[in-house]
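Omission of a single protein chain aside, the complex is shown with its protein chains in their original locations.
As written, the chains take the letters A, B and C, and residue 1 is the first residue of each chain.
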Amino acid sequence: MTDVLEATDATDAAAVADAAVADVPDGATVLIGGFGAAGQPVELIDALRRRGARDLTVVNNNAGNGDTGLAALLASGAVRKMVCSFPRQSDSWVFDDLYRAGKIELEVVPQGNLAERMRAAGAGIGAFFSPTGVGTPLAEGKEERTIDGRRYVLELPIRGDYALVKAHVADRTGNLVYRKTARNFGPVMATAATTTVVQVSRVVATGELDPEVVVTPGIYVDRVVVTP
Amino acid sequence: MTDVLEATDATDAAAVADAAVADVPDGATVLIGGFGAAGQPVELIDALRRRGARDLTVVNNNAGNGDTGLAALLASGAVRKMVCSFPRQSDSWVFDDLYRAGKIELEVVPQGNLAERMRAAGAGIGAFFSPTGVGTPLAEGKEERTIDGRRYVLELPIRGDYALVKAHVADRTGNLVYRKTARNFGPVMATAATTTVVQVSRVVATGELDPEVVVTPGIYVDRVVVTP
Amino acid sequence: MSDRLTKDQIAAMIADDIPTGAFVNLGIGQPTLVADHLDLERGVVLHTENGMLGMGRAAVGDEVDPDLINAGKIPVVETPGASYFHHADSFAMMRGGHLDVCVLGAFQVAVNGDLANWHTGAPDAIPAVGGAMDLAIGAKDVFVMMTLFGKDGASKLVRECTYPLTGVACVSRVYTEHGVFEITPAGVRLREPYGATLEELEDRTGLPLR
Partner (left out) sequence: MSDRLTKDQIAAMIADDIPTGAFVNLGIGQPTLVADHLDLERGVVLHTENGMLGMGRAAVGDEVDPDLINAGKIPVVETPGASYFHHADSFAMMRGGHLDVCVLGAFQVAVNGDLANWHTGAPDAIPAVGGAMDLAIGAKDVFVMMTLFGKDGASKLVRECTYPLTGVACVSRVYTEHGVFEITPAGVRLREPYGATLEELEDRTGLPLR
């Protein structure tokens, strides 16, 4: 069952987003969608920051840009560990400072392994052999195996307690469609978390989304926050 | 690059389908889409039968129904081995007779492992640990491992030399959309074969399919046969 | 004592036990009867392994569409809020533990929840498993719907399965004509007996039933 929380204006939007993440506990692993700013669920991230949970592990492709969204969450001291593929960017100063000060842990994962490890979590796969990273420092300490003449390393699933995802339109069943490259990690993260919270700009009646074009079926969606 | 072969009438349709599978050699592994009759690429299967290649390994969810399509291919003696999840059906007499006469090999694979093993082939995964089949006769001889307290067996990719798939509409770039539950194995098989041949009932100009709703991108499609 | 339950009564009992809003897969055969008893108001969503959520009832007349079938290859209709996906995604949904309940038939269920429902072990039988093994290990709750006793009178609820297994320790409840057996770490518990006393059933099954 998907709960749909609708905001009527900007103030209400914050309250609704707050309600949607109110049960995220200290120490939770939170998967956060987006590739740079595209698909980043800013309203939910801001709500998570206001929530004040500590010792979070956050999984995202990057480690925040500028001073808003994920960067602001990091600046608030809520995050103990970042799991990402590309933390270092021209405007990742918040993360850079925390990292150099030893105030945040970092696990760098090649981008495809990051996506596939979350897909494995959602798909009930216990582990998989990936050719990505073989022979590099990121494979150190990992089990290696040659299969059919090719070298692979064993990768384990990444599960989230929560996923925060931005989609385009939801129906009241929780079915989702996305927009262009803002789709990115959203559909995978939605499958990999115990509780998936999605922000959309519009909700339509059940039956209004064409069943052929649904990208994330409602079974993966626990809460939809509609932010106008 | 996708070749689009268009038939103008039924006679021509057979010739076009013949051309699309003319290079399938003896001993090839052929992934054939469909779940029962839904999504079964009958015209391509008939062409493969007329082609007369021998010693094929065929991967399909089932092992033919009645006397047409896949059943007719089996009856022609073209197939050395079936890989499928559910060969035995009320109308699978062709396969049943071949099997009992020792004229065909059978590898039974749980349906989800069948799909996931082809997905692994398409996705460059060397092997994966699946919880499906653990402790059953279908896991005998397979490597077992307990991960995070759960038992898994190691499953290897299933690659095809060819995939024969039925879709609904293609554009001239080879992008595909499917129809309802006829989608089934098509999108996965398209990724798992060296050469993917697709039959559709309609082809549209490049740009006429909404990029958001494409299910199989043209990168996976080598030949499109349009059968009116 | 109440009479033995009919198939329809068993199906109704299963339907009653399915939580509001649950995502459910009904296996081929008897379990499909459960659909007839589901209260649509409760928003239960049916999954079919061949790539669909929001499966509706069997199609009739003009509704029949060869591209829209269920796992038993019967034409069905779609319900509002349905979605289609490919086979790898469909079984990822199952294997990943996203379905709340699946209902399966069985040859045998053991007291530890082992399930045998795909192969009789007969040497000349053609093996065929379909999606049964994936369903057995995938759903959060695996309900079995079966007769407690076979045609030969032998109990199908057993200490240990003699038929080849479908899944290990996966069944949580067994719905039969004599009532609902709950598989728990502390043993099998019969909720309420129908058509026989608890003692009679312990005697005929040869199993302790709390």
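Odds and ends about this structure:
Keep in mind that, in the parts below, contacts are C-beta pairs under 8 Å (C-beta built on N, C-alpha and C of every residue); 3 or more make two chains touch, one makes a residue touch a chain.
Quantities reported herein were computed from a predicted structural model and do not represent experimental measurements.
Here the chain not displayed is in touch, across the complete complex, with A, B.
Interface note for the absent chain: among B:Asn175, B:Gln199 or B:Thr227, the touching residue is B:Asn175. The residue from B:Asn65, B:Ser92, B:Asn113 or B:Thr191 that touches the chain not shown here is B:Thr191.
The omitted chain makes contact with just one of the residues B:Pro87, B:Gly122 or B:Gly186: B:Gly122.
Of the candidate positions A:Val4, A:Ala72 or A:Leu138, contact with the unshown chain belongs to A:Leu138. Only one of A:Arg54, A:Lys81, A:Arg151 or A:Arg172 touches the chain withheld from this view, namely A:Arg151. Although one chain is not shown, part of chain A still touches it, namely residues 35-39, 61, 85-89, 95-96, 99-100, 106, 108-116, 118-119, 130-138, 151, 178-188, 215. For chain B, the residues touching the absent chain in the complete assembly are 1, 119, 121-125, 171-173, 175, 191, 206-207, 209, 211-212, 214, 217-220.
The criterion applied here is as follows: only the chains that are shown with their structure count from here on.
For the pair chain B and chain C, the distance between C-alpha centroids works out to 29 Å. Computed centre separation for the pair chain A/chain C is 35 angstrom, with centres defined by C-alpha atoms.
Across the assembly, chain A contributes 123-125, 211-212 as residues in contact with two or more other chains.
Shared interface positions of chain C, i.e. residues touching 2 or more other chains, are given as 52, 78, 84-85, 91-92, 94-95, 137-138.
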